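One protein chain omitted, others in place.
A and B are the chain letters, set down in written order, and residue numbers restart from 1 in every chain.
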Amino acid sequence: MPDDQTLAETLARRGVSRRTFLKFCATMASLMAMPPAMAAQMAEKLARAKRQSVIWLSFQECTGCTESITRSHSPTIESLIFDAISLDYHHTLQAASGTAAEAARQHAMKNNYGKYLLVVDGSVPTKDGGVYSTIAGVSNVDMLVETAKGAAAIIAVGTCAAYGGIPKANPNPTGAVAVSDIIADKPIINVPGCPPIPVVMTGVIAHVLTLDTIPELDELGRPKVFFGDTIHDRCYRRPFYDQGKFAKSFDDEGARNGWCLFELGCKGPTTHNACATTKWNGGVSFPIESGHGCLGCSEPDFWDAGSFYTALSMPADPVKYTAAAALAGAAVGVAMSFASRAKKADAKAAHRTATLADLKK
Amino acid sequence: MNELQFLTWVRGPGFNIAIGIFILGVLWRLFEIYSLGRKLDLAVPRRRPGASGFHTVWRRSLAPPGMLKRSPVSYIGGYIFHVGLAIVVFLFGPHIKLIESLLGLSWPGLPSQIIDAVTVVTLAAMVVVLVDRINKPVKRFLSTFEDYFTWALTFLPVLTGYLAVKHLLLPYTTLLALHILSVELLLIAIPFTKLFHAITVFASRWYNGDIHGRKGVAV
Partner (left out) sequence: MNDLKGIPIAIAGVCDGLALSGNAGPVLHEVRSLLNDLVTSGKSASIDLRSLPLLPGDYEKLKVVLGQGEVSATLEALGVTHVRETAIHGVWWVTHYNSDATIIAEFIEVTTMPEILRTHPADARAGLDLLQSRLTPAIETGRGDGDA
């Protein structure tokens, strides 16, 4: 498939019509809360776009993000995005391996210098010179720095790439950091989640391809259209929270009636993601709808934010130091009582009895 | 530090520090007070031993004759915000859940709508007593930094708690973290300020009543 053809031409050859295209863009615009009128513009732009070179680097990760994006609920729609890009390097998906694979990356970087899109999943280990994760003998840090140089923009896919994720969890043995901790001079779009919602990943890529801009980001670098609201804001169980109706266990009457899971440790109120609206597995449900609280996987350090089953209003961990504090308090109290008794004794000793003569003075 | 890390800190290390200082301070003060070494009063109490103490515990919960009319704001406002605080602190579901996780004790709470209403009334009453304190020359003269400081430490947890539950003003994560932080500051301040009355109120009333019961002072 020659790279100088427009997307419309490429797709037409494969039997994808322009109406299909328009429908895809209408769906995307709806999903991204854009005015419906944007759909036609997006479709025009996308149709005329040359295929965008994309280099996908997988670092310290579990491949869950790739699993997620390749298992999109309606493959026909999301796969359009894969037709819209030229995925020049993705060591899980590409056919080439070894030297040939690395050559493909070098080739793509050289040919599209300054224009290619860099997608990263996985965190970057930095401890001990980054030896904990290497590809073709190159540490992740070095590969990221080298590849980021010619990138137009970086999409950090998954909580690991966006914020360090599970590899960074206490005690962070590999010194894992986020992409944004290493690269400072390129626009970075964070698409966190463990894994991220497929349609959110494709939506962000579609946005960059069709509008040639970076979507509006929140202070944690996430696109506001998908991460602007908390799960709690959009949760269908929210009315129960407002009424104070909570499930107390996973199998009580409240749980069976679909009441709020806050007390069972749901992190929905502090988690920004689109699960409650886009849902998972073809719109079937999302964790809360399946009866389990939100883990908060799209937030930094979610793994260290206390037990998944402890309510947000409760201490994250069992309380420590109380016995020591009690002992210390008692000790200080006893010491103070000795001090005050000593003071009293001193006062008594210094006391002189007043005589009639004293009073007459 | 982002807002979730802030929340995780106040729910973890911050909470541990606050509870630690609170327990240390309370035990320190209690040991200190109870070991002052008062002399045994050998005078015969006018009523049954202890009766004057219990009577005073009760009587001082009521306004002395005529005082309700002379300073209605202090008394009515005071009643409202103290009762309101007790209801909000001890009968709100998530608070009971917290106490249960710490002490294993649990009791039924009130519906959140009632808690919401009580919270608003409590906040209003606290503002009214503060304005009264500032407006009345005598009260203002008697007020020190500690009075305003402890007022703020008591007011902030109620305010931030209300805003967090109602999802107002700031993101929930930030507000919940601020709420917990403000409670932690309050916990730390309780042993070392006049807020210690929350712990000693009934013991000190009983003690005063008991002394008076042996001295001919009306109780």
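Here is the rule we go by: contacts are C-beta pairs under 8 Å (C-beta built on N, C-alpha and C of every residue); 3 or more make two chains touch, one makes a residue touch a chain.
Everything quoted here is computed from the prediction, not taken from an experiment.
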item: Displayed partners of the chain not shown (whole complex); value: A
item: Contact partner of the left-out chain, one of A:L22, A:L87 or A:A101; value: A:L22
item: Subunit A, residues in touch with the chain not shown (by the definition above); value: 8, 12, 17-20, 22-24, 26-27, 29-31, 33, 35-37, 39-40, 47, 73-74, 76-77, 80, 236, 239-240, 243, 257-258, 281-285
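Here, only the chains that are shown with their structure count from here on.
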item: For subunit A paired with subunit B, centre-to-centre distance based on mean C-alpha positions, whole Å; value: 41
item: Parts of subunit B lying in touch with subunit A, wherever the complex brings them together; value: 2-5, 7-8, 11-12, 15-17, 19-32, 35-37, 93-95, 97-98, 101-102, 111-113, 167, 171-173, 176, 180
item: Touching residues (chain side subunit A, partner subunit B) in the complex; value: 219-220, 230, 232-233, 242-244, 246, 262-263, 269-270, 296, 299-302, 304-306, 310-317, 319-322, 324-326, 328-330, 332-334, 336-337, 340-341, 344
